[in-house]
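One protein chain omitted, others in place.
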Amino acid sequence: MSIKRTLPTSVLSGFALSGAFVLTILQLLLQNIPKDIDRAGDSLLQLNASEGVANAVTTVVVYFRGFDTLGEIAVLFIAALGIGLMLGENERCVIKAQSNFMLHTGAKLLFPIITLYGVYVMSYGHLSPGGGFQGGVIIASGILLLLISHRDFEVPHSFIVWLETLAGVAYVLIGLIGLLTLDVFLGNFLPHDVSQMGLLLSGGIIPIIYIIVGIKVGSEMSAIVQSLIKRGDNV
Amino acid sequence: MIGFTILLTFFGIIIVAFASITQKKLADSIILFMGVGLGSVVLFFIFNAPDVALTEAVIGAGISSLIFLMALKHLKAEV
Partner (left out) sequence: MFEYLNQAEVIKYIVTIGSMTLFFVGLFGLLTQKHFIKIFISIATMETALFLFFIGNMFNKDFTAPIISEGFTDIAKMNDPIPHAMILTAIVIGMAVLALGVSMSIEYYKLTGNTEIDKMNEMRH
């Protein structure tokens, strides 16, 4: 009745190696726990209050470190390019099975609500937690729901290409306009009063840039998800 | 009470992560990985970081796990 199992040597050696590595790092970390951290964000919080935007993280992502966001969008674009190159199929395969009736009806009810929630999170990014990345991925997950439940649904490829291109070009154009008028790349050239903090139209170009980022991220995630879906029983 | 809550949540995350790696079926492993994402969202909320919590909930427990699940069908793994 007693089953004797011997651990293979690979598991034991993996346990010992990773344990030794982590214990070394842990001992170094526990000796130098910081007591009073010098915060770099104190001055940024005060600068943010003079911009007229309520959410400090949005200001840091879009305005103070806006160039890093441009690089992150480039990384997402390269990943979507690689996935589309490797998995793009040239012919659509024939679908054999019809999806469930409950899934079919429920998806038609849920898709407008999910899209509305995504647009809300995207456009209120400077007043409450949220922003462009979160809203774009929410819209992409709504499109995934429609792709699973309907047989013939397909987002046209040229539509995604044009949307992504226009959003990327608009981002760089706004930066260049700021360079022309204020001598700073991505400078804030629209009026931004402190008295308007908390309203929807406040903060100058910051909500506009975040909406552009959201459109680009949403269309890229839709392209990634559409390349990975597989329908039918034949490859 | 905050310290006790953080300790309990860390216990939960570590147990679920260990169970997710040593499963035989692949679909169970991916669903338990979603549990790790859920635990980390709760921890980010306790640490007063709402933007990071929303991003981790949407990406870590939403799109990333769904991409893994869609790849299972391509790899013809037995679910």
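First chain written, first letter: the chains are A and B, and each begins at residue 1.
Rule of thumb we're sticking to: a residue touches a chain if its C-beta (ideal position, glycine included) is under 8 Å from a C-beta of that chain, and two chains touch if they have at least 3 such contacts.
Model, not experiment: these values are computed from the prediction.
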item: Interface residues of subunit B (partner: the chain not displayed); value: 1-4, 6-7, 10, 13-14, 17-18, 20-21, 26, 29-30, 33, 36-37, 40, 43-44, 47-52, 55-56, 59-60, 63-64, 67-68, 71-72, 74-77
item: Where the missing chain touches subunit A, by residue; value: 10-11, 14-15, 17-19, 21-22, 25-26, 29-30, 33-34, 37, 39-42, 44-46, 48-49, 54-57, 59-61, 65, 68-69, 72, 75-76, 79, 82-83, 86-87, 128-129, 133, 197-198, 217, 224, 227-228
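As a working rule, only the chains that are shown with their structure count from here on.
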item: Intercentroid distance (Cα basis), subunit B paired with subunit A, Å; value: 18
item: Subunit A-facing residues of subunit B, complex; value: 50-51, 53-55, 58-59, 62-63, 66-67, 70-71, 73-74
item: Subunit A to subunit B touching residues, read off their complex; value: 55, 57, 121, 129-131, 133-134, 137-138, 140-141, 144, 221, 224-225, 228-230
